[in-house]
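The other protein chains are all here in position, but one chain of the complex has been omitted.
Chains: A and B, in written order; residue numbering restarts at 1 for each.
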Amino acid sequence: MSHYRSSRHHGLIALAAIIALLPLVLSNKYFYDVAILIGFNAIVCIGLNLLIGYAGQISLGHAGFFGLGAYASAILTGNYGWPPVIAALAGMAGVGSLAFLAGRPILKLKGHYLAMATLGLGIIISLVIVNQDRLTGGPDGITVGPFSVLGFALENERAWYWFIGGLLLLTVWLSQNLIDSPMGRALRALHSSEVGAQAAGINAAAHKLQIFVLSATFAAGAGSLAAHYSGFITPAKAGFIHSVELVTMVVLGGMASIYGAVVGAAVLTLLPQILTVLKDYEMVVLGAVMMATMIFLPRGLVPSLAALCERWRDLLPPSLVLRLEALIGRGRKP
Amino acid sequence: MSAPARPPEGGASQSPERAQPANRTHPLPQEGGRGDGSSTPARPPEGGASQSPERAQPANRTHPLSQEGGRGEGPRMTILSVQNLSRRFGGLTAVDDVSLAVSPGTVHAVIGPNGAGKTTLLNLMCGIYTPSSGSIWLDDHDLSGAPHYAFARLGLGRTFQTPQIFNNMSALENVMVGRYMHEQRGLFLGLAEALLRLPTLRAAERRSREEAAELMRVVGLERYLDAEADALPYGALKRLEIARALALKPKLLLLDEPAAGLNHSEAVEIEQLIGQLVERGMTVVLVEHNMRLVMEVSDAILVLDHGRRLAEGPPQMVREDPRVIEAYLGKEAAEDARSAVAV
Partner (left out) sequence: MSQTLSTRSLRWCLAGLALAAPWFSAPTLAQEPIKIGSFLSVTGPASFLGDPELKTLEMYIERVNAAGGVLGRKLQLVSYDDAGDAEKARTFATRLIEQDKVDVIVGGSTTGSTMAAVPLAEKAAIPFISLAGAVVIIEPVKKWVFKTPHTDRMACEKVFVDLQARKLSKLGLISGSGGFDKSMRAECLKVAPKYQIDIVADETYGAGDTDMSAQLTKIKNTAGVQAVLNPGFGQGPAIVTKNFKQLGITVPLYQSHGVASKEFIKLAGDAAEGVRLPASALLVAEALPESDAQKKVLVSYKQSYEGKFKSDVSTFGGHAYDGLMLAVEAMKKAGSTDKAKVRDALEATKGYMGTAGVVNMSANDHMGLDLTAFRMLEVKGGNWVLVK
């Protein structure tokens, strides 16, 4: 177990190193922009993976929470002049409360029914955003002012990059802490066997609700910041397609893997940028890549590759194995 | 607490027929509740009582199953009390008007052919199923209809016929999950502590790991301290479940066929493990097909058939009960049992 904990630190260090060194190859604002988008998506996906991968509860409505966070920031800073940080926190609190209220009945459902219910919740949220056009600007979207923390405004891509990079590290750290705590074990336990978890005194319903709220709050926070970064937000960000994109990132990267969520977000943010040159074939190739991944690496990129490495490590010198393992972090099964 | 809580076997065999009224007695201290359980006006005429003549006898205060008799004088003597419990699944009555009282430090076995309703009874006793009728008391808490986890929090640990292992974590973490209720600090404080990994949590986690590891040693799983749960063989999973249940620091342990699916030597190991637990004074409700094990460790045996009580009493009595022999055990089985006890 000390093994797991030390590899956890190694993972964080590796991620920090990547974030620190990446600017060496980010030669212009466009690359920064893509890196920042990866950061936002990764933060949402880590939160979503806590819910889907660790606690085993699906949500097809997370974009709704993301969108609500974004619009809360847009409206509270734009119409009411709130400071961005306060607006973002208020948005997170509001979304957390909504998730709490909606989650109580919804999370009693399982499997397809839960998927349908969260889907419905997301659709309702995006409809409200579209229809409350006096506040939200309706389908055309709404302009959002710049973000500032303690009077220090994030003006350019570089500033945003370091801010989001730091936030991503923080999110990874918090999530790893959670997973490796009594509460995290409770979540993983109820995913694996709800009856077994209850036999250990775990109130499954309360824990599902708690992680649902936490995960929705992560999404709302990322939404707030993404809105400020973009400077403009449309209801599409709260829509069903965005929800599916987020779930796809989680599944592709690897369920129940925090780095999987990061890798999934990175791959699915980067791929469209690379494949866009294929024009009409972009979607076909993207689909093929995802299908191939799920066929050959069925547990998602990170856990499947980690398992492969484990299988190969007998062939490698032990010292190298130790070092590699530390880098990857041990993949955990969904 | 072990020795005094377990009355001598002899007491049980002396007056087996007096065992029953205890089952119908309220677990809470009651004035004058002893010995006249069968005539308690609040209870409808018990089908079980009229069927089994031996139950008509007044309770023998020295019998392990009627220790509530002592409650007027000192500590309460029933941990778990189940009264007139029934559970229907559609048209099928899986458990039909079953009553049971478990005294601290005793091993109460539930036997019966497959489909007799043993697992259903256990599931009722720990809140997985809600009773169609009847009540369940754990200490002085009426838990009828309470959720499963609430039973666990009051000190009821259990294992499952099909092990409910958390395959998404290590074996050690499985046991640590069992410590959940001793680590839990409320959803919000717990969340903050967990997210920030505060020093208090770190210390608690270290202790938790040590204790879980110790429990793994107790059940003989020291080989798997670093293993992922899904890497364990079946026999080890059964023991892992016991370790997890023990991590709860339970007052009462429900074991559902702990030896099922095990080969002979594994079964013997489980048997020894249960023996150790019982020696340490653990109160156990045991569902098991292995008669040798049952006869050896049980203080009392409840025989179920088609959801109903067929017989109940100390092993010797059950073993000798002609109806059990005829209707359930069969002659060979009865002989098996006899020879097993002789061992």
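Brief remarks on what is shown
Here is the rule we use: a contact is a pair of C-beta atoms (placed from the backbone, for glycine too) under 8 Å apart; a residue touches a chain by one contact, two chains touch by 3 or more.
Everything quoted here is computed from the prediction, not taken from an experiment.
For the chain that is not shown, the touched chains among those present are A, taking the whole complex.
Across the entire complex, the residue among A:L37, A:L51 or A:L301 in touch with the chain not shown is A:L37. Against the chain not shown here, subunit A presents residues 28-31, 33-34, 37, 130-131, 133, 138-141, 143, 226, 230-234, 236-237, 272-273, 276, 279, 282-283.
To be clear about the criterion, only the chains that are shown with their structure count from here on.
Averaged C-alpha coordinates put the centre of subunit A at 44 Å from the centre of subunit B.
By the touch criterion stated above, subunit B contacts subunit A in their complex at residues 126-128, 147-149, 152-153, 157-158, 160, 164-170, 172-173, 176-181, 183-184, 187, 190-191, 193-197, 201, 204-205, 208-209, 226, 228, 230, 244-245, 247-248. Residues 1, 3, 174, 177-178, 180-186, 188-189, 191-193, 195-204, 206-207, 210, 214, 256, 332-334 of subunit A touch subunit B in their complex.
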